[in-house]
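Apart from one protein chain that is not included, each protein chain of the complex appears where it belongs.
Here the chain labels run A, B and C in written order, and each chain numbers its own residues starting at 1.
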Amino acid sequence: MTTTEPRIIPMGLALNEAMDIAMGLDEKVFLLGEDIAEPSGGVYKITKGLSTKYGTHRVRKTPISEAAIIGAAVGAAIAGYKPVAEIMIMDFIAVCLDQITNHAAKIRYMSGGQTTVPMVIRTSAGAGRQFGAQHSEMLEAWAVHTPGLKVVVPSNPADAKGLLISSIFDPDPVLFVEPMLMYWDPQYACDVPVGDNRIPLGKANIVREGKDVTVISYGKQVHDAVKAADILAGEGVSVEVIDLRTLVPLDEATVLASVSKTKRAVVVHEAVTRCGFGAELSSRIHEELFGTLAAPVARVGGQNTPVPYAKNLETAFVPQVADIVAAIKSLNK
Amino acid sequence: MTTTEPRIIPMGLALNEAMDIAMGLDEKVFLLGEDIAEPSGGVYKITKGLSTKYGTHRVRKTPISEAAIIGAAVGAAIAGYKPVAEIMIMDFIAVCLDQITNHAAKIRYMSGGQTTVPMVIRTSAGAGRQFGAQHSEMLEAWAVHTPGLKVVVPSNPADAKGLLISSIFDPDPVLFVEPMLMYWDPQYACDVPVGDNRIPLGKANIVREGKDVTVISYGKQVHDAVKAADILAGEGVSVEVIDLRTLVPLDEATVLASVSKTKRAVVVHEAVTRCGFGAELSSRIHEELFGTLAAPVARVGGQNTPVPYAKNLETAFVPQVADIVAAIKSLNK
Amino acid sequence: MATTNRPDSPDRETLVQMYEIQSKIKTTDERFRSMLTSGQIQLIYYSPRGQECISAGYAVHLRPDDYVVTIYRGLHDHLAKGVPMRELWAEFLGRSTGTCKGKGGPMHITHPDSGLVVTTGIVGSGIPIANGFGLAAQLSGTDQVTVVNFGDGASNIGAFHEGMNMAAVWKLPVVFVCQNNLYGEHTPMSMSTGVEYISERAAAYGMPGVTVNGNDPVAMWHAAGEAIARARAGEGPTLIEARTYRFYGHLMGDAMEYMPKEERKAAMAADPVPAFRAWLLENGHATEAQLAEIEDKIVAMVDDAVEFAMNSPEPSLDELYTDVYEEITK
Partner (left out) sequence: MATTNRPDSPDRETLVQMYEIQSKIKTTDERFRSMLTSGQIQLIYYSPRGQECISAGYAVHLRPDDYVVTIYRGLHDHLAKGVPMRELWAEFLGRSTGTCKGKGGPMHITHPDSGLVVTTGIVGSGIPIANGFGLAAQLSGTDQVTVVNFGDGASNIGAFHEGMNMAAVWKLPVVFVCQNNLYGEHTPMSMSTGVEYISERAAAYGMPGVTVNGNDPVAMWHAAGEAIARARAGEGPTLIEARTYRFYGHLMGDAMEYMPKEERKAAMAADPVPAFRAWLLENGHATEAQLAEIEDKIVAMVDDAVEFAMNSPEPSLDELYTDVYEEITK
C-alpha cells in the first residue's frame, strides 16, 4: 500500500497505531492499565499486540486500583517517563480523581515548575450501549475546570491518532477522552495517514464551511452536527461545523472568527448540559461577540439526568441530529 | 435573651445549632466525619459539644477513609437514616467522588425511585489562609454538573443555619459548601434566629435592591459584591445583589426578573472561572434574555490556575472587591 | 463434591432449598445466554454460571429484612435473595415493569422488598455502602445482617480497604463475601494480587477471615452461617473468601483467550450444580421426582418471566426526568 491511497481504518486501530509509533520513537513511553496486555489487549482491544511487541514491562497490566494506576503514572512522569494510563471507562475517574486533579494537574505549579507531569490518561466514554448510569458519562467538564490539565476529545480516527501522539509527547498531563461507540464502528472509520502525523493540541478543525450558523462540537457529536448541516443545506441554511478537538487548550480564535461571520452559534456535546463545556463556550462567545450576534448561543447537550438504561430513554438522553437541527432553526427565527 | 433581640453569632455556631436542632428533632439524624467528636469537636469546632449531648453513636469519629465515610452515609440513608457526613476540606472530595457522584447522586434514579439517599455532605472550602493548592478550592461546579445532587453555599450564619436544617431534612443528597473563612470571623457574624428557622432550598435572596446592574453571587463573595455595590453607590451606580444560596435547585426566576430590570449582570464566585458555575449562569441569562441586555454578562471568578501559596499570589487568585467594581464598570461603558 | 461432614449440617429442607436456588440461577442464566446467542435480546451480560452455590449458601441463612449488596455480576445474588423473576427479567430488558422501571438495568437491580438494596457497577464500591446498612441496623438496634458480595479483583481497590477497616472498627453486622472466581476481567488474580488467599487480608483489620470452597454448598453454608450468626449477635464482621470459577468469562462475547482451556474445562466438568444434585440423590436428601418437580417449576417460572418481560412496554419518555430528585428540579 502506498501512503497516497486512502487507508480506511477505525478509531480503535488508529489509537493503537499512535501508541505503537510513540513507543517506537521513545523508550520512555509506556502504557499501564487494566487488562491492556496480551492475550486480550484490553477490553476494547485498543492495545492489541503492543505487549507482544514492546514487552509486558512497557505494556503493564495492573490490579483494579485506579488511584494506584494514576499515581504510578504521576511518579514515573516526574521521574522522566511518558506514561499512558488507561482508565477503562470515564465514570471510573471518580475513584481516582484525587491523583488526577490534586496531583497530576497541580504538581508543576506547586513545585514552581521544577517537577512536571507529562502523562496521558486515556479513557473511553459515552452513552449508547445501554451500559447504564455508571458506565456512560462524558465528564470532560470536570477536567476543563481543573487548571493544569489539558483535555482532548477526538472525533475521527485520523485525529485520534494525530492528537494522541501529540498528547503523549506533550509536556503536560492530558485527559484523552475516546468516544467508545467510535472504536470499531466502520461508519466512523476514515483515511488515516501512515506514520507520525501529529496534530497539534489547541487547533480546531473547520469540518465544513458555512455562512449562516456555526455549530461547535467535539467527539462523536461532530458527526451529528455534520448530519444536521446536511439536512439544513437542503433547506437553504448554510451551516459551518467546527470540531474543537481539544477543549484545553481551546482554539478560541477559530471559534470567534467563525461566529463573527455567521453571527449564530450552537454548541453541541453529549455531556450533561448543566455546567457542561457548552456553558463555558457559550459564555465566552457572548462575552467576546456581544452585540454582533443575531441570536443567543444555543446549547444542545445531554439531559440533566443520570444516563438511563432503557434504550428509548438512553436515546432521549443523548442529543440527536434532530435536536441540533431544531436548535439551529430556533436561531434563525 | 429574648428572641426579638438580635443574637449575633458566627457561622460556625450557627451550623452547630442547625445540627443540634436537627438531631433533637429526629433521631434518624446522625453525624460522621474525621475528628468530629469530643473533646475537640472537629478541627474547626463546628460539631463542638454534640457528641456529649447525643452520644458518640450519633456523632461518629471516623478513620481517615473518605470513601468509607460517604459510602456509610449512602447505605444508612437508603436504610432510612439522615446522615450528615463531613469532608473536612473540599479538595478532599476528589478521594471519594465515586461515592458522591456515582452512588449518592444516581441511586434514586437507577432504582427507579425505590431507594433514596437523603444525606448531607458538609465541607469547608475556599482560599485565603495560605493552605496551598490542595486545601483551598471551591469545586461546586463538579457537583452542579452531576444530576441528582443538590448544591448549597450559604453566605451568612442565619442562612447557613436555615439552609442546613432544610438540607438535612431534604429527601435528596445535598452537597453543603461552607466558606471556611467565615466560620469564626466576627466580621461575618450576624443575627441568627433561635430555633428551627428553615430556609427553603431553591430560593435566592435579594440582598440589596438596585436598578442599574445585577450582581449574582453566593458564599463569601456575596459580601464582596455588597462592598462593590457600596462603592458604586457613591458613584451613582445602583447595584442589585442576589445571593443564590443554592445552585441546585437554582432560583432562575429571581435572577431573570432582576436582570430583566437592570439589563446588566455580573456573576461572581471564587472558584476557577473556566467551566465554573458562572459559565452556566451566564449562558442561561443570555439564552433567556437575549436582545434585552445592555451588555454581556460578566464573569468574575478565580483565576484559571491552581491556588498559589504566597500571600500576594493567593490574593491575586481570589476575586477581590476591586475586580467586581471593575467588572460592573465595564458593563456601564 | 467434597463437603465437610459436620454434625451441625443443614437439614434436608435447607439442602433442597439451596438446590432450588442454584437451579433457579442456572436455569435463568441459561435462558439469558441462549436468548442472547440467538439474538432475541441484546444487553451487556455478566454470567454468574459456576458461582451458584455461594449465593445459595448464604441466602438460606438470611431473613427478608436482611440486606444484600452486590455487583454487575449479581444475577445469582438477586435470585438467591428473592428478587422476583418477572421484574428481574423486565429490568434486564429495560421495560417499565422492571424492578427499576427499566431505568437502572442489570448492573443496578434494586428490590428493597426482598432486601436486595444495591447493585453497583463500580468495582468495590458496594463495600462502603454495605457498612451503611450495617450501621443503620446497629443504630436501630435491630439484628439485621448485611451481606455484601464482590470479586477477587475488587479486593485490590481502595474502597475494599476503607470499608473493611471501618466495619471492623465499628463492629458492624456485615458479612463480606468475596466471590473469588480467579479472574478480574481478563487478568488472573495472581497477576494483580499480593496474596494467595483474599481471606488473609482480613487480619489487616483484625477481622476474622476464612477461605471456603465456594463450589461446595455445604461448606459455604457453614461459613456463611457462622459469619451471619456472629454479625447478628453483634460480634462484628467477617470476610469470607469463596473460591469458585466463572464458566463464561467476564461477559457475554468474551473470547476467553486468557483462560487456560484445560482449567476451564476442568471447572466446567466439576459443575457444582449437577454435582450437588447428584450428591443430594446419592445421600438420600432428595428424590429424583422432587428435584425434577422443582426444576420444572423453575422452567415454567422463567418461561413466564420471559413472556412477561418481552410483552412489557418500554418506559414512557417522561421517566427520563423523574427520580433525579424527589421533585422534578431544574
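The definition used in the following text is that a contact is a pair of C-beta atoms (placed from the backbone, for glycine too) under 8 Å apart; a residue touches a chain by one contact, two chains touch by 3 or more.
None of the values given here were measured: they were computed from a predicted structure.
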{"item": "Given A:Gly112, A:Pro186 or A:Gly291, the one touching the chain that is not displayed", "value": "A:Gly112"}
{"item": "Absent-chain contact - pick from B:Arg7, B:Lys28, B:Arg58 or B:His135", "value": "B:His135"}
{"item": "Residue touching the undisplayed chain, where the options are C:Leu182, C:Ala204, C:Ala229 or C:Met301", "value": "C:Ala204"}
{"item": "Residue in contact with the excluded chain [from B:Ser260, B:Asn304 or B:Gln320]", "value": "B:Asn304"}
{"item": "Among A:Gly71, A:Pro179, A:Gly210 or A:Gly276, residue touching the chain not depicted", "value": "A:Gly71"}
{"item": "Option touching the unshown chain, where A:Glu17, A:Asp98, A:Asp212 or A:Glu270 are the choices", "value": "A:Asp98"}
{"item": "Positions on chain C where the hidden chain makes contact", "value": "156-162, 164-165, 168-169, 191-196, 200-201, 203-207"}
{"item": "Contacts of chain B with the absent chain, listed as residue ranges", "value": "34-35, 39-40, 43, 61-67, 91-92, 94-95, 129-135, 303-306, 308-313, 316-317"}
{"item": "Contact set of chain A toward the excluded chain (per top definition)", "value": "30, 57-58, 60, 62-63, 65-68, 70-81, 83, 98-99, 102-103, 107-116, 147-148, 150, 171-172, 202, 248-250, 252"}
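In this section, only the chains that are shown with their structure count from here on.
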{"item": "Most distant chain from chain A by Cα centroid", "value": "C"}
{"item": "Chain pair with more C-beta contacts, B-C versus A-C", "value": "B-C"}
{"item": "Centroid distance [mean C-alpha coordinates] between chain C and chain A, Å", "value": "36"}
{"item": "Inter-chain centre distance, chain B versus chain C - centres from mean C-alpha coordinates, in Å", "value": "41"}
{"item": "Overlap residues in chain B, where contacts from two or more other chains coincide", "value": "98, 102, 109-110, 147-148, 248"}
{"item": "Touching two or more other chains - residue numbers and ranges from chain C", "value": "100, 102-105, 108, 120, 122, 125, 158-159, 319, 324, 330"}
